[in-house]
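Right after this comes chain A.
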Amino acid sequence: MGSDAFEITVNCIKLVLVFLLMVQAVPILVWLERRGSGFIQNRFGPNRVGPLGLMQLLADAVKFLTKEEFSPKAATKLLFYAAPVFALIPGTLGFAAIPLGSPLKWGDYTFAIQGYDIGVGIVFILGVSSLAAYTILMAGWGSGNKYALMGALRASAQTISYELALGLSIVGIIMMYGTFNLSEMIAAQQGTMHFQAFGNTIATSWLPNWGIFYQPLAAVLFFAATFAESNRLPFDLAEGEAELVAGFHTEYGGFKMLLFFIGEYGHMMVASGLMATFFLGGYNIPYTTTEQVYQFFLGFVESANAASALTSLAHFIMFTVKLGIFLWIFIWVRWTLPRFRYDQLMDLGWKTMLPWALANTILSALVIFAVSHSW
Partner candidate 1 sequence: MRAVKVEHMLSTDIITHVGLNHYLVLSALLFVTGMAGVLIRRNVIVLMMSIELMLNAVNISFVAFSKYLDKLDGQVLVFFVMTIAAAEAAVGLAIAVSIFKRYKEVNIRFFEHLKG
Partner candidate 2 sequence: MTADSFLFWLLAAVTLVSGLSVVLVSNPIYSALCLAMSMVGISALFATLGAYFIAGVQMIVYAGAVLVLFVMVLMLFDLKTELATFSRGKISGLIKIATVGTLAGFLAGAFSMSIEFMEKPATKTVVAEAGVDMSRNLGTLLFTKYILGFEALGILLLVIAIGVVGLARSKGGTHAKH
C-alpha cells in the first residue's frame, strides 16, 4: 500500500475519495436519468425543487431517510439486511481499480490517480463483479417472497450468461496490448494511430490511437454485455413489472433500496470506465500523449509538481467526460430500446454474442499473428 506512513495515509484517503466520488455521482445520475428521460419523452421531468430540479436529489435523499424501516415476516433477517450492504462492494472495488488520471508525481512520491493499481486489473475487476450475483441471490432468497426469488434467479442467470460474452470479448484486447494492467493499456493508446505491421510502422495523424479502431466488434459486444451485467434496460428482465413486481428488490424500501441503487449505478460506472479504458484511450486526451500534456503545462508553470498536478487534473476531467458519454448512452438506450423477452435475452447471449466474441478472438489472433511477421 505504500512504503511510509504518509503514503499509506494518502492512499487510504484516495480510496475513500474514490468511493465518495462513486456515491455522490449517484444522485447526479438519478437526476440526469429523470431529466433525460423527460427530455427524450418530450415531458418535463422533475423541475420544481430548486433550479432545474437539482434540489430534487436532496429531497429524495430526505424522503429515503424518513421511510419506515421494514422487513417482512417471511424474510431471513440476516440475508435481507446483508444484501444491500454487499451490493455496494463489487462496484466500489471495481471502480477503485480503474485509472482516473495520469499518475501525479509530487516530489519523490508518485500517486496513481486511482484507488489502487492492481497488476492484473481486468481479472480483478471481472472477479469482483462476478460477486454481484450473491447480492442478487441473497436479496431474492432472503426476502421470502416468490417474486423476489424468481427475479433473483432470472437476474443471476442473466448476469452469468453475459459474463461469458463479456469475458471473451476482451480476450482480443488483452492479446493486442499483451497485458492485464489497465494503466499499461492506457499508455499503449496514447497519441495518434500508429502500429507495427509486416515489419514496418504504419502511422496516421487523423485518428487517435484508440482501441475501438482496432477492436470495433469487441467494443460492441463488451458494451452490450455490460448492459446485461448491470441489469439495465433493455435487459432488465429481473424486474419486468408485469410479471415480477420489481424483481429481487420487491420487498426493499427506504435506505436499503438506496444502497441497491448505488450498487447498480456503481456497476454502470465500472462498465463505462472500462469502456473508456479499453476503447477510448482511458484518461488520454485525444491525439496527445501524457508527456506532451505535461510539457504543455510545464510551459505555463515553473514547478514540475504543479505541472504534474495540472496534467493529472486535465486527464481526470477528460476521463470524466468519457465516463459521462457512456453513462449518457446507458440512459439514452433505456428509453430507446424495448425490453427483451427472456428467451430472446438468453438466445442473444449464448447464440449470438458468444459465437461473435469467439470469432473476434480467432480473428484477432490470426491478424496479430499475420501482421507481426514481415513475411
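With respect to how the candidates were assembled, all candidates are chains of the complex that A comes from, given by their letters.
Methods note: contacts are C-beta pairs under 8 Å (C-beta built on N, C-alpha and C of every residue); 3 or more make two chains touch, one makes a residue touch a chain; residues count from 1.
From a predicted model like this one, the values you see are computed outputs, not experimental measurements.
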item	value
Touching chain, any copy counted, for chain A within the complex - options 1 or 2	2
In the complex, chain A residues that touch candidate 2	1, 118-120, 123-124, 126-128, 130-131, 133-134, 137-138, 140-141, 149, 152-153, 156-157, 160, 163, 167, 178-181, 184
